[in-house]
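What you see is the complex with one protein chain gone and the rest in place.
Which chain is which? They are A, B and C, in the order written, and residues in each are numbered from 1.
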Amino acid sequence: MSDPRMLTVRPEPGEFAWTFGGAPPVARITPGTVLDLYTEDCFAGRVRSAKDLVSGVCEFPYLNPQTGPFHVEGAEPGDTVAVHFVAVEPARDWAASTTVPLFGALTATHATASLQPPLPEAVWIWELDRGRRTARFSARDSAFTAELPMDPMHGTVGVAPANLEVRSALVPDAHGGNMDTPEMRAGVTCYLGVNVEGALLSLGDGHARQGEGETCGVAVECAMHTVVIVELLKGLSTPWPRLESDTHIMSTGSARPLEDAFRISQLDLVHWLVRDHGLSELDAYQFVTQTVESPLANVCDTNYTCVAKLRKEWLPAGETHRGTHTRLREIAATLPRPEPYVVL
Amino acid sequence: MSDPRMLTVRPEPGEFAWTFGGAPPVARITPGTVLDLYTEDCFAGRVRSAKDLVSGVCEFPYLNPQTGPFHVEGAEPGDTVAVHFVAVEPARDWAASTTVPLFGALTATHATASLQPPLPEAVWIWELDRGRRTARFSARDSAFTAELPMDPMHGTVGVAPANLEVRSALVPDAHGGNMDTPEMRAGVTCYLGVNVEGALLSLGDGHARQGEGETCGVAVECAMHTVVIVELLKGLSTPWPRLESDTHIMSTGSARPLEDAFRISQLDLVHWLVRDHGLSELDAYQFVTQTVESPLANVCDTNYTCVAKLRKEWLPAGETHRGTHTRLREIAATLPRPEPYVVL
Amino acid sequence: MSDPRMLTVRPEPGEFAWTFGGAPPVARITPGTVLDLYTEDCFAGRVRSAKDLVSGVCEFPYLNPQTGPFHVEGAEPGDTVAVHFVAVEPARDWAASTTVPLFGALTATHATASLQPPLPEAVWIWELDRGRRTARFSARDSAFTAELPMDPMHGTVGVAPANLEVRSALVPDAHGGNMDTPEMRAGVTCYLGVNVEGALLSLGDGHARQGEGETCGVAVECAMHTVVIVELLKGLSTPWPRLESDTHIMSTGSARPLEDAFRISQLDLVHWLVRDHGLSELDAYQFVTQTVESPLANVCDTNYTCVAKLRKEWLPAGETHRGTHTRLREIAATLPRPEPYVVL
Partner (left out) sequence: MSDPRMLTVRPEPGEFAWTFGGAPPVARITPGTVLDLYTEDCFAGRVRSAKDLVSGVCEFPYLNPQTGPFHVEGAEPGDTVAVHFVAVEPARDWAASTTVPLFGALTATHATASLQPPLPEAVWIWELDRGRRTARFSARDSAFTAELPMDPMHGTVGVAPANLEVRSALVPDAHGGNMDTPEMRAGVTCYLGVNVEGALLSLGDGHARQGEGETCGVAVECAMHTVVIVELLKGLSTPWPRLESDTHIMSTGSARPLEDAFRISQLDLVHWLVRDHGLSELDAYQFVTQTVESPLANVCDTNYTCVAKLRKEWLPAGETHRGTHTRLREIAATLPRPEPYVVL
């Protein structure tokens, strides 16, 4: 490897992490490192055909395998790790979605408990066409098929949580984790507050595409070949995960009930405008009220996730997160395009 | 008036309705009628400068004045009224937003009750430029101003509710009402299930623009000059308000907690695909999961409102709501452009 | 009737009200009137055997028939009506409970919407023994029976709501209504804030007994013979329904999600200690925290209801609600015991 700041990680089965926190780092990286990663799908690759029901082939809690964690050198509580997504490319030419008993928004769950029997379990295999950038849906009960735009993203990216905790990779919270927002796509920078020395960053749960809310609980799940640049912002705290694209800044909140996720994300966006753009709290509250887009991320996981999204061109002048997104975007443009990595 | 199916209604103070249900109709209209309407802003026009605090100038419950209700001839429970928005144009060159004590998403409220004192009360007057299609925000505590796209819409449109009830014009529920979704703009058709003879349709609460969620509880409120075509779909039931644009179908749900509003809207969209597009329930659940957009409407009113939105081009073939949207869209294109109606 | 302040009302079918607000008064009464009432059960008496499924015999929205409303002379917005329950006695020797499709806490509902099919519909007929004060449960699927203490109460008592609204008798809110708390038993005084001239008080929905939360949505429903004394407290406002027994003061809150019902009831209790017992807000917050009992009322209706209950003997000195409970309790003791009124 000629570039000391480029690291390729393609975990074998048995080399994934299943939690945020609590797993030993697979590597120590310096800020600025480019990670060329393989991530397995949320099923650990075990759902491969219509007969592979989750309850039959998956083994709880071994879901949402994480590639990582990476120990970011110098990262300490109170700092922020920036993860710029250079590329997110399906690593298979198919993807899978399923229903899972007592999981999803339109069914009783273990928490929204009821006496009703679970919905039927089913699998949909989606065909991915990386050239045409499409994902093909095939109905199970009719001849209908639909070719939809591919929009690859990561459901899960996060760091070790605060408060001495270790959380399942299925959980989204202030440390990031399983936020399941379609906004986590190539071209975006994700800011995560550091809670433990080294941050312990990991990611996984690639989706070829996903609706907002992840209604049935499962997206178009696929293995990914993903390139990110990891940067460290010393002395800058980030209480809840934030995203930045070329056009938008975005705050997230993850909680139950869903209105609390909304409140967290909107308040964080208000605080963002106050800290970096010089508005008073009330002016920011008013400005956000009239300009925010509020796409849901997930309404199925252990916490629900909301995104509060604001168009940069409308903002008062002011540098945010030390100009990191712009800088990483520029670096990304100079990187050699990685050879596609594809598995079966 | 040469066209018997065109009706102009410009209510004077004292001629508005304040509820859905319970108010006598201002007119009986036949299906197909074009309504040329003036709607007053949510403050009943009483907030006109930065010193007009809501708690001082407004008189509860006289908020969200409704233009109407209109008795739609032939409408009976089990039918659907279609309201096609031909034009929604600000009727003033300014609009107002405010904070309101114990109202909004980032404050305690009468329901999310706390011991904390309310946030400060404030008013922002927005300048509207109908020619440039912009709304100008001016910060109160700094020199910042921003010219934002105007995107006029109605916060409130609805019919008399079911179950013998009368609901305040501030409430969104299955009868429509104060849903506060930015999707309720010109070019869209809104479908409302009829609960009482004549439907008793009314609308109001115009916004020059609004973010998703209406975070502080108040949008860029302004009087509107609005043209709609009202149609009646006999024998077709619509349990929750639906919208249709040229590009999307949209279901809504209004409830607390917010996840229930989400569940209602997503389930309605699933049922829509089943009834009109021939998918099985599980296939529709899967298809919606991967394609839906889920913008929040309001997270501040007595019920919260979610929208579930799906791109028509991706749908299986199938006519929806008897092709009403397309037909009304065509009729709208033939209507003479109404003379702008502007007040002080 | 020798006592001009005693009024007997035994409505015939067709003489019940189905809403709070919107129904004409059946009588005008002066403060101090003793009402000797018959109330029909929530099913309007139509569920009489195990084969009478609600979906078959009941007609929505004709549920929870109200005896009343009574126009209380002199009652104006800002006053409080006190309703002292002298006697609540089953008017039949049987009662009925049921499951109702998509209603109850352990099933999906129209709001907590899911794709799962509803639970089976069933009826349980309970035998009441007024002499032994028992209600006998008989299992449907086994030989088990249980003789439980009778604890008669009213699920519904309320006045016309504020904000020009009319609410179904199935709804609990600030006007009272379908709170479904077992605390609404003989010996208790209920305080309700007046929203419209005359208050328009009504009650119904008797239960021979009920668990806390009314889990399946339906209690041991029965017709009641109930005697109340109605008093008027001029110039005293009561934002949320309160109850007073010989031993406890109780605040209620009705909202969704359930934590908001809790917040409302607890905050009202804090305010009660501040207004009538001279504690500071923070001291009252602390005192309530360590002394309150918080039994759930209903977790199945359109709003959920919480009760916050505090033992009077622990309170700082201070008269509450003008000593009304004690006074009405004394009057109640002097009333002749009414002849039992029993129907089939």
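List of remarks:
Throughout what follows, contacts are C-beta pairs under 8 Å (C-beta built on N, C-alpha and C of every residue); 3 or more make two chains touch, one makes a residue touch a chain.
Fair warning: this is a prediction, and the values are worked out from it, not measured in the lab.
If you put the hidden chain back, the residue from C:266, C:302 or C:320 that touches it is C:266.
Contact with the chain that does not appear here is found for just one residue of C:32, C:78 or C:278, C:278. Screening A:58, A:87, A:264 or A:315 against the full complex identifies A:264 as the residue touching the chain left out. Panel shows chain B; residues 106-108, 112-119, 257 of it touch the chain omitted from the view. Seen across the whole complex, the unshown chain contacts chain C at 97, 99, 105-106, 119-120, 122, 124, 135, 137, 139-142, 144, 146, 148, 209-220, 256-259, 262-263, 266-267, 270, 278-280, 282-283, 285-296, 299, 304, 306, 308, 314, 316.
For chain A, the list of residues touching the undisplayed chain reads 18-19, 21-22, 60-61, 110-115, 162-168, 170, 253, 255-257, 260, 263-264, 267, 270, 281, 285.
The rule is simple: only the chains that are shown with their structure count from here on.
These two copies of the sequence, chain A and chain C, are related by a rotation of 180 degrees on CA atoms, to the nearest 5. Ranking all chains by how far their C-alpha centres lie from the centre of chain C, first place goes to A. Ranked by how close its mean Cα position lies to the mean of all protein Cα atoms, the top chain is B. Homomeric contact chain B/chain C: same residue numbering on both sides for over half of the interface positions. Rounded to whole angstrom, the centroid-to-centroid distance between chain A and chain B, based on C-alpha atoms, equals 34 Å.
As a whole-number value, the distance joining the C-alpha centres of chain A and chain C reads 49 Å. Chain B and chain C have centres, each the mean of its CA atoms, that are 36 Å apart. Within chain C, the positions touching two or more other chains are listed as 112-115, 257.
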